[in-house]
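As you look at this complex, bear in mind that one protein chain is not there, while each of the others sits in place.
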Amino acid sequence: MRISADPSTDTADYEFAHQLRVRFAETDAMGIVHHSRYLPMLEEARVAYLRHIGHPYSAIRAEGIEMNVLEAWCQYRKPLEFDEVVDVHVDLARVDRASFQMGYLLTVDGEVRATGVTAHGAVTPDGRPVRLPTWLRELG
Amino acid sequence: MRISADPSTDTADYEFAHQLRVRFAETDAMGIVHHSRYLPMLEEARVAYLRHIGHPYSAIRAEGIEMNVLEAWCQYRKPLEFDEVVDVHVDLARVDRASFQMGYLLTVDGEVRATGVTAHGAVTPDGRPVRLPTWLRELG
Amino acid sequence: MRISADPSTDTADYEFAHQLRVRFAETDAMGIVHHSRYLPMLEEARVAYLRHIGHPYSAIRAEGIEMNVLEAWCQYRKPLEFDEVVDVHVDLARVDRASFQMGYLLTVDGEVRATGVTAHGAVTPDGRPVRLPTWLRELG
Partner (left out) sequence: MRISADPSTDTADYEFAHQLRVRFAETDAMGIVHHSRYLPMLEEARVAYLRHIGHPYSAIRAEGIEMNVLEAWCQYRKPLEFDEVVDVHVDLARVDRASFQMGYLLTVDGEVRATGVTAHGAVTPDGRPVRLPTWLRELG
């Protein structure tokens, strides 16, 4: 298991937050958000974070780099429900030469609902691993 | 992080396998299966495993128990592509009094593509934690 | 086929618009948004419309009414791509005693991408049909 970071549950430890609202289509028959639906939320927040720091994902893709997902982990502490407004706090947790990790904290009105970590590499469009972009390694 | 198991990449270490075929709807613009789409595959295999051992999930739900997901982790080793036939190997990795962990290995024609772990508890339909069913604790 | 309305492609014909951004998870291996992913966008816009007119869907559900989907239709005129900002224009196209139809127009920077129609009824949480709420029939 590559993922080591245990994400903080203190919103102050995160540099950026992205807000979204739970879709009905994301719920399941338990009346809560299905556990697989958190990963697209983390991704949406990750994309917003990259846009926020001046490196929109579409620009990264235009340079011929895809950031593939090597690992993903999520801890579900308290369910999310339909129509709730979620703050997804994002942090660049760790940067190595060939991969990086992002940490996430999901809160609703300040209440902790979930944490997550994703680990990423950089690949060409046909899937060959490449070095991380310089700007990203310098953020580490 | 509750999940400790590092799932084996040897199919012989798993007691059950469920086969499925990748849907086009599960792919993304990288031309491969989106990383969030593995979790429903693990779930489908988990449901098939429970049916296989004589405890179909619908029977468990009929007894007033939902098996909620506490944590999920996935490692993406080699992409899955549209129309590939995937063997999802399943193993009951660990059973404690109030939670259990399942390990997963995804292969295509014997080639390792991904591993995963999910941790579960037992809750009533309104989300109150209850003890695991006896048959499940006895499997541990 | 119950759906009759052919939605206008003129944004001026719609009373409300909801904006959203395409998620990477919504794309498929053709590099565009998968056709099944438009329906949750229409739903998100429908929920936003109901909130806008003072009848949030969670309030409707709290009164014991679910608005089930009887029919859905979508016409894909020009693909949506990752990260595009989509305006989903919404209109209450038709209200009968037991069902209603919503029309939708999806545009990006004013360019038409798709149109859609959904037909809905009202049911109790256990699925028994009931009359539409008075406020909804009065909007027809």
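Labels for the chains are A, B and C, by order of writing; each one numbers its residues from 1.
Criterion: contacts are C-beta pairs under 8 Å (C-beta built on N, C-alpha and C of every residue); 3 or more make two chains touch, one makes a residue touch a chain.
The structure displayed is predicted, hence computed values, not measured ones.
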item	value
Residue, one of C:74, C:95 or C:108, that touches the chain absent here	C:74
Where the unshown chain meets chain A, residue by residue	24-25, 27-29, 31-32, 34, 36, 82
Residues belonging to chain B that touch the chain removed from view	21, 23-25, 39-40, 43-44, 47, 56-58, 82-83
Hidden partner chain, residues of chain C it touches	1-3, 6, 30, 32, 35-37, 39-40, 43, 66, 68-76, 79, 125, 127
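FYI, only the chains that are shown with their structure count from here on.
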item	value
Centre-of-Cα separation between chain B and chain A, whole angstrom	22
Two or more partner chains touched - positions in chain A	39-40, 43
